[in-house]
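In this view, the complex is presented without one of its protein chains, the others remaining in place.
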């Protein structure tokens, strides 16, 4: 896809989000809940977060348009909520996004992410280390940061997409989205986006909103990557430090 | 009450909060804890949040001036903390506010809110769908948003106030506060307040601070509604996008 095609696709997905207000159940780590909800609100999606397995399944049946599962602060209690939600989304055909934070580094979440793959996520979003780990390759992560560039994980992403049936979005300096066949490179963003906690995790929720409003999971991934990158680049122009950048990023998402 | 009387009442309650620094135990959903604590600090109330049932009861006995129970991310664990705190507040006569987020939509929290009503909240704050659901009427909520205007719930609010003994605050484009007899309409606010996660939930904590410092629960509800609406309207004048609006709202609460 050309840059102009990517921009046009993203604009169309964003317009649909602003018209349909997709309700996105975000089961995410405890650190990033506020910025995740605020990022969804900035694009006029409707965020919901829950902590009970029964409620998560019930909400998805009643009115859920998309689901995010982010394992950043996985616990025995949250594991049950996530499993119930992913199963329900799978049954209903509701699109759902897996964000396998630090998979491959810590053994508990690595096993749980493997289990979740069987519930057929619609999209998997991760940095290069995470995507390579999930694809079964050895990759050295360090905490939640990737130690390799996103371009190193393009082949792993393609393999993972083919085997899992999910679209895969590898984020980094350049983002790469693939459905196993096509690979789309999306430029944009700004290094300050890694200096505010939760921008990457909130992107998982934005992915869920985009996938819920796009024609294909790949198109949703491309749109989410472009929308966030564009807002990030604009925000950095007027807010060159991380505290004010966080507010400017939400402002720019609202203005897009 | 006239607009001038509402303004004067709110000013007097705010002055008392700034003098007495009421300690408000906020048992609230995991998404909105930072903005809830920051809203209390902006009016110079003293926020405390806890996750253990024994500690919640102990704190209320030692130094609690008010309590908020918000069921937005209810869990089996948090349910126990909330029950212990509400029971203790009821025994001690400490004012407490119930924010029945999405009651009527999800069955687990609906049953729990019904149980909490027996512990006699001092004030119930909700949107129209929530107040109608709690009053036993059918109302279509969607996620955490109301699908009907606040004016539709005035009669339900009055009924709920009479039967529960609580004052009731229905929030929406216009807020309505009632003790079952008097109904006060409070204008103000700005649509951006619904574009920042937790403004409504944090208002529940502000209600608890106001009720702790007002002569009647109804007066506390009116004051909280006016204070937040006034700060929101002022903040929107200089911060027309949600990221910077969130900071401006706290600034304006501090400046009131």
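As written, the chains take the letters A and B, and residue 1 is the first residue of each chain.
Throughout what follows, a contact is a pair of C-beta atoms (placed from the backbone, for glycine too) under 8 Å apart; a residue touches a chain by one contact, two chains touch by 3 or more.
Treat the numbers as computed from the prediction; the structure is a model and nothing was measured.
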Quick one: which of B:10, B:48 or B:193 touches the chain that's been left out? B:48
Sole contact to the chain not displayed, among B:134, B:156 or B:249: B:249
Which of B:16, B:30 or B:182 sits in contact with the chain that's absent? B:30
Which residue of A:35, A:56 or A:133 touches the chain not shown here: A:35
For chain A, the residues touching the chain missing from this view: 29-32, 34-35, 72-78, 105-109, 142-145, 194-198, 241-244, 246-247
Would you write out the residues of chain B that touch the absent chain, in ascending order? 23, 30, 33-34, 37-38, 41-42, 46-52, 54-55, 58-59, 62-63, 77, 246-252, 254-255
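One rule holds in what follows: only the chains that are shown with their structure count from here on.
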Distance from chain B to chain A - Cα centre to Cα centre, in angstrom: 32
